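Taking it in order: structure first as structure tokens, then the write-up.
Apart from one protein chain that is not included, each protein chain of the complex appears where it belongs.
For clarity, chains are labelled A and B in written order, and residue numbers in each chain start from 1.
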Amino acid sequence: MNRTERVALSEPVADEIRKTTCYMCACRCGINVHIKDGRIRYIEGNRDHPVNKGVLCAKGSAGIMQHYAPARLRAPLKRVGPRGSGKFEEISWEEALEIATGWLDGVRQDDPKKLAFFTGRDQSQSLTGFWAQQYGTPNYAAHGGFCSVNMAAAGIMTIGGAFWEFGAPDWDRTKLFVLFGVAEDHDSNPIKMGIAKLKQNGARFVSVNPVRTGYSAVADNWIGIRPGTDGLLILAIVHELLKARRIDVDYLVRYSNATWLVIDAPGTAEHGLFARDGEGKPLVFESVTEQVVAAGSKGARATLSGRVQLADGRFAVPSFQLLAEKYLDPKYAPEAVAAETGVAADTIRGLAAEIARVAFDEAITIEQPWTDVHGQHHQGFVGRPVSFHAMRGLSAHSNGFQTARALHMLQVLIGAVDCPGGFRFEPPYPKPVSAHPTPHGRAEHFGSNKPLSGPHLGFPRGPEDLLVDAEGRPARIDKAFSWDAPFSVHGLMHMVIANAHAGDPYPVDVLFLYMANMAWNSSMNTAGVIRMLEDKDPESGEYKIPKIIYSDAYASEMVAYADLVLPDTTYLERHDCISLLDRPISEPDAVQDAIRWPVIEPDRNVRGFQSVLIDLGARLRLPGFADNHGKPLYKDYADYIVRHERRPGIGPLAGFRGLKGDRAGRGATNPEQLQRYIENGSFFSTHIPLEAQFFKHANQAYQDFGVRMGFFDTPQPVTFQLYQESLQKFRLSAEGVREPLAPETHRQRILETFDPLPDWYRPLGEAMVDGHTFPYHAITQRPAAMYHSWGSMNAWLRQIHTSNALYVPGSICERLDLADGDWVWLISHHSRIKVPVARMEAVNSSTVWTWNAIGKREGAWGLDRNVPEAQKSFLMNHLIHELLPPRQDGLRWSNSDPITGQAAWYDLRVRIEKADKGVVSEPHFPGIAEPDGERPSPMELRYGQEWEQ
Amino acid sequence: MHPASSIIVFTVLSGLGYGLAAFLGLGLLDPSAFATKVAYISALVLIAGGLLSSTLHLGNPRRAWRAFSQWRSSWLSREGVLSVLVFVPLAMSAWLCAMEGRYSAPIGIAGSLLSLATVFCTSMIYASLKSVQAWHTRLTSACYLLFSLAGGALLGSAFGVAGSGSASPLSFFALVLLISAWTVKIAWLRHLDSLKPLSTPESATGLGAVGRVRLFERPHVTENYLTSEMGFRVARKHAAKLRKFALLLGGLLPGALVFLVLAALLAGAEAGGAAILALMAASLSHIIGMLAERWLFFAEARHAVMNYYGG
Partner (left out) sequence: MTSLPALPTPKKLGLVIDLDVCVGCHACVVNCKEWNTGGYGAALSDQHPYGADVSGAWLNRVHSFEVVPEGGEIVGEAGEARIVHFPKSCLHCEDAPCVTVCPTGASYKRTEDGIVLVDEEKCIGCGLCAWSCPYGAREMDLAAGVMKKCTLCIDRIYNETLEELDRQPACVRTCPANARHFGDLGDPSSVVSMMVAARGGIDLMPEQGTRPVNKYLPPRPRKPLAASAGQMPKGEDTSGATGFFAWLDGMLDRI
């Protein structure tokens, strides 16, 4: 018998392939969804897609189970039981929208700030932000504040862009790649593909990370650093590079503010600020004519050191002199930082040596003539093939902003920003801070029944741009852009519930959340947050946060705390737009955006949140959503994506614009636009001309290209801000010499942390607790198979990570006589949790860690009540308070970066005590009811059995 | 290895049945005696019961007939083929005894040989597996054969005494075989205890050159087919206790009982109910001991795959 006859080798896979964009995490890979008999047969990566080029991760491949998960919500819900009980009744969409409109309309008339609208895992911030602005509440942000705002803010303020959505290593050319901290979180497939390229090209890959898992596991060198000390390590490298004179002086002079003169007039309102001419242009000292001239003057040869007298008689020095003096200080020598960082001096010196060697001895040149924005011609692009990447690992510390600044400074010092082999910007970045708006939300920016006068989020240029009242009190519910966190450019979502509950700075009436699991793993102090959501005003008997509207596709823990639930679709049932106005997916060589479209029709009474928001906007008669007669402007989100224009010719999508669909960037709206995207694999990509591909911050061809594409209306070159003037303005306010003055309570803290040059200070959470009582660091990361995925209840993914253990270094295990499976109390200054442990050697010896967000609340996510996720698994969140321990004056700071308000998840300090054997981790919460009735929990899944050959 | 009750019951019961059948085939019992007829039926019932039990282990028992096809390479197939073939002489012998009260040597001896061959095939299913080092020894087959014969002789001697009313040579064989079987089994256990693992986490991953290898995380947190089938681990203390229990009930107690009966009968005691009862008790004790022995046979065996699962 011929065996092969038994095997059907050439069966067509499916009836049809529909190409859309993945949403199982934040990468936004292109996917081919194979449809067979109206069901999903298979999801694979789209080979033509620029983000993932055909590959797909575990999450993307588990999309089928996400789509068909029993945890999906089925209809709009109105709460009937007490909050947290999970008891709801199904209502019609009409009723749900009427309720929401009633609540929101009242607030908009009375006091629009009493709506707090925050979106979690949002990929449509250009819509949600626009909606909030038209509504007129000052209280809007997405989840960046508890995610990676330090990275974004520091990057944009220093070099005009940051990692991930703003830029990427030049994977093809880099010869040394240094990865700081956990980075499996963002850009996961591109980084994996990049690491593969490094390995193929024989490049060296160094990982600096307390835990050696994931990418760190394959690094050529692993530096198991003590959490929160990366900034110090970077500054020690800078020290070594300066000392060895291995810096790119030419690059610094051309592209950074190293030559800009800093006024040296202590005690005055301008001390430490840049000396400027009458037009506000910064000044430099020209060495040939020995004159002070405006930066960028043609032919000027600016100095990098030396004290200069200005025309007004004051003295000034180039900012680079301050920089060099600061970092040449022996306190940054490798030997001096070895104990604090836990990294041997020779390792630091070796890393510095490798960075220098590769940057300068292995420099590469791409022969491609180009012209810089000063009109100077260059024969080629000189590349320093050293690249860096970092994300939450650096971000989620209270010194993360300064650390990220330090990293960008290091890149600039060796001339490795946007050069061949270095870190490269992705359009529409870089953009200087001056091209970003300032924040809006002060009392004069909003009022009854009118839009906010400008965008909520932006970059303050100094204390004058803060959103505070005359007494310095915060204007926003999350206290963003206040003296607490002046550069909180993504808001502070993690403080919203606590502040609203406390009525500080004021109570809110409606809390409107989208895809943010604030009653569980997205909040610090989860138990406390749950109490706040359940807490009632003893007099009125009303909840302290009276009305909560929540939109989610799944029965997450947060659903149980909503009063009104707007059920969202799965990612395969919806329209979406990954827009250049929002969070771009461009590559260094190409401008890109993408869409999602319903490749499967919903089989439940659910609607895409964005369409619902647009509907609500029209019902509320918001400008931009309804015309003068109250007629809706848009049918749904798809219609909005095509027809909305932010500026003339600029809409959510850059591709296939114009009546013929042949315009990119700017162009008239095209009714066929979505169809053209779908035909093109649901994305659009246009290449940057070769002469415009590098040094974009100062490349005339790129700047012209950017104007053509509509990134900006005039060229916006970036001068790298090593010395950060806006931080110095805050210090002057804190010194009491410059208006507006900082409140007394904040002065010391600002002076200690707002150094205009990248600095390192011990993380606040660590500095405020006793190191002997809490000797260890406790950190978390999500596993690669679940990172950023909305719902680890996925039937396939949950088999990989059904429960989590606390990983404890071998040395600690021996001291405490701990073996795998033993239980411990993990204790912080705030709380304690009882958890199972597992031993690990490949981890920093003072650090324990676990996989995050495996733990679920009993009854949530459509899982059985006795699942390990709800019994044995645990969250570290319980140990982390949203506030730091009280100071002597009784005040408590938010547990955030003092500059950006970034949630300092990784500052946690703990001690461990051996506990009795356990079965259920502690704390354990009472189960919640399933929101829309008991879900079928199949005993067995045989997905695809109908297609057995 | 997971001690699946279906397989334990199968190997113990069918082993006993085949052992009894092997002795019956030698014609040592009076074919006209009623007890001998019962013995024949018992052998067939034990064998058939064991075989039925074994099919419980199958994912698709309805296709079990397919298992006869691969006798050229597969010990399991050979066992299957022989287990059916052996029914021909056994059924014939049983028929002759039960219906005609007679014994045919050619048929009987064919039955004996096929019975032992079947047990040998069963043993080789395990002994041929290199992946389970504890089993991968000739001693495994010796144990299976000797235990089968010992059990057969023990049970047979009860029927012999009942049928003849006098001492049976099978009692003597039972004593000798019990001693031999346990001697070999103890050698098997020593072999097990002294095993240097053929495969290690280092050889399983090829990472031995880098250092000592230890499982950090399983590929899936909960049990899977492999870990529940092959990841069974028995605590050393527990195993030691069970070993003693198996030896006591499977060897010492039945041995002592047989010896006492034999000595009493040879000394001229009457081969009455007490002797039969004692031999029946010895057989029952042996079966219980064998169940424990067989449980341990699986439970103490480590599968090479556990190098990947930290077991």
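We take it that contacts are C-beta pairs under 8 Å (C-beta built on N, C-alpha and C of every residue); 3 or more make two chains touch, one makes a residue touch a chain.
Remember, predicted model here, so these are calculated numbers, not experimental data.
From the options A:Y215, A:W483, A:W893 or A:Y906, the residue with contact to the chain not on display is A:Y215.
Checked against the hidden chain, the listed residues B:G108, B:P201 or B:G251 yield one contact partner: B:P201.
With the whole complex as reference, residues 3-4, 6-13, 36, 41-45, 47, 52, 54-62, 64, 70, 184, 188-189, 192-193, 195-196, 199-200, 206, 212-218, 220-224, 240, 242-245, 249-250, 253, 287, 301, 303-306, 321, 324-325, 328-330, 343-347, 349-354, 356-357, 784-785, 793, 795-800, 802, 840-842, 862-864, 866-868, 871, 937-945, 947-949 of chain A touch the missing chain. Interface residues of chain B facing the missing partner chain: 1, 57-61, 63-64, 66-70, 72-77, 80, 125, 128-132, 198-199, 201, 203-220, 222-226, 228-230, 303-305, 307-309.
One rule holds in what follows: only the chains that are shown with their structure count from here on.
Inter-chain spacing, taken between the CA centroids of chain A and chain B, is 65 Å.
Residues 799-803, 840, 868 of chain A are the ones that touch chain B when the two sit in their complex.
Within the complex formed with chain A, the residues of chain B that make contact are 216, 219-222.
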